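A single protein chain has been omitted from the complex, and every remaining protein chain is retained in its original position.
Which chain is which? They are A and B, in the order written, and residues in each are numbered from 1.
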Amino acid sequence: MGFKSYCFKKSLWLFHFGGASCNNCDIEILDCLTPRYDLERFGMLLVGSIRHADVLLVNGSINKKDKPRLLEIYEQAPKPVLVVAIGACGCTGGIFAEGYTFAGPVDNIIPVDAYIPGCPPKPEAILAGIVKLLGKN
Amino acid sequence: MSKQTLIPIGPYHPLQEEPELFKLYCDGEIVKDVKWETGYNHRGIEKLAEQKSYDEVFFLVERICGICSTSHPFAFATSVEEIVGVEITNRAKYIRTIIGELERIHSHLLWVGLAGHFLGYNTLFMWAWKYREPVLDLFEMIAGNRNNYAMFKVGGVRRDIENQKIPAIEKVLSLVKKKTDLLVGAVMDDPVFHARTKGVGVLTRQDILDFAAVGPTARASGVDIDVRRDDPYAAYPLVNWKVITAKAGDVFAKAEVRLLEMYESVFIIEQCLSGLKKEKEGDVEVKIKHIPEGFGTGHTEAPRGEVFHFVLSDGSNSPARHKIRAPSYTNIATFKKSCVGQSISDATISLAAVDPCYCCTERLAVAIDRQSGNRIMNAKEIISHSASITNKLLQHE
Partner (left out) sequence: MVLNELKKTFAKEILDSEARSKRRVTLRIDPAALVPISVHLFRELGFRFIIASALHTKKGFEIYYHYSYDGTGLILNLHVILDQKKPEIESLSNMFESTNWIEREMHELFGINFLNHPNLDQLLSEGNWATGEYPYRKRFKSNEEVQT
């Protein structure tokens, strides 16, 4: 067992960063925590600070004002950290990629471990993505 | 002058909808001033719309806000149809109204849940979000996606609601009604909810008029405005319903207005469904070949209030100018009135009462100079600073 898989062996705590998004991905992430999907049964918990988190969920197209803040949050994250880009905007910039404030996509700014496409991805897809990511390490 | 403490909320916190930064200037526990900083979510949509054709703009405006993803296309369609001067078919009107009202139900459920969460009433949060799921399932059945339904186009709707789907919708509606009873009980009978929300974040009638606030925020303060009734569009003139208002203007009144509006929405959808049965299936769009020069204004009542679109056409295939006003744009400004003079613990629910949801604590560690509010150190500098202090201490030993 490597160091990385040792770190991610037990409950993962998630921190959510919403860039310039349309809220849909934010709400679907939150939806994962509610009774129908119940992410917490896997020991996953949405936490209020990146300093407590193992996984950084990023959604939304990142604009020029978000970019330095995303970098700063990534710097504050205890390493190793897994970064998941959620939604079409997180993966590629989506419909907002042509905008004049666009500075992303996420993988141009910080290294990304998993991409979950969709507009918005269904909660099932988000769960499947994170479970696959766990299997990878 | 007493010393004021700056308490930032945002920009990135776990339960946010959009990243925005509030600066609460507090004296002790009391909020003295609120400042608002935005731009974290600026995507230049109005500019992007000028590069897209009228059909494509619908996909763009849908993604302005994920929760109101019907209201914006609705207003855009209304304004373009005003330029063309076309009347859509009755079946399309009913379908538009059904989608709009289903959206209101899911948005209000979402708000009630979040309001519960802000107050530490997580049972309400889990309940409301649990019973929101069947509504989203309905959307998936009708449109193929839980959010961003892509139902609208100029001159009608993209897809029909076939008559065979109506029983399934009716079934969910009866469930929603029953569960709304449950939520109303959970809110109205809970002494803690009363204690936390009554008299908190009060907006008077005059405040509403000054800030030009709209939607449930205005209706909770006794300002009786509702675009659905005042300037009827789609199928609203064809159905019966009433506008819910309250007098108190506090957070409790806002919750009350939203909860009772859900019953009205269910009532409207039921009437639309029986209207659908009378219309011919598949008759959902009017073909439009050319959009003439001119401008159109369209407004619709979103769950949060009036959405306003202004479209200027130069006769080409894409809008020459597209101005969008979302309801929160005017509603957020009321924070200046609703938060100031209250304790910090009430500030989150007062901010949330308008329905852009903000809570939790600020999570962007930056050292801020208290007097000037300027940033003096970033995370890296703090770490190196603390490392140098540790080194100094070690040397002393």
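Keep this in mind: contacts are C-beta pairs under 8 Å (C-beta built on N, C-alpha and C of every residue); 3 or more make two chains touch, one makes a residue touch a chain.
In this text the structure is predicted, and so the values were computed from the model without any measurement.
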| Absent-chain contact - pick from B:E256, B:E306 or B:D346 | B:E306
| request: Determine which one of B:A150, B:I225 or B:V340 touches the chain that has been left out. | output: B:I225
| field | Among B:K32, B:K130 or B:K323, the residue in touch with the chain that has been omitted | value | B:K323
| Residues of subunit B (touch criterion as defined above) contacting the omitted chain | 38-39, 42, 44, 46-47, 82, 209-212, 225, 227, 230-232, 295, 297, 299, 306, 308, 310, 312, 320-321, 323, 325, 329-330, 333, 336
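The rule is simple: only the chains that are shown with their structure count from here on.
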| Hey, how far is the Cα centre of subunit A from the one of subunit B, in Å? | 23
| message | Taking the touch rule as given, give the residues of subunit A at its contact with subunit B in the complex, in rising order. | response | 15-28, 30-31, 34-36, 46-51, 60-61, 63, 65-66, 69, 72-73, 75-76, 94-96, 98-102, 119-120, 122
| In the complex of these two chains, what residues of subunit B are touching subunit A? | 11-19, 39-45, 47-48, 51, 59-60, 63-67, 69, 110, 125-126, 129-130, 133, 145-148, 360-361, 363-366, 378-380
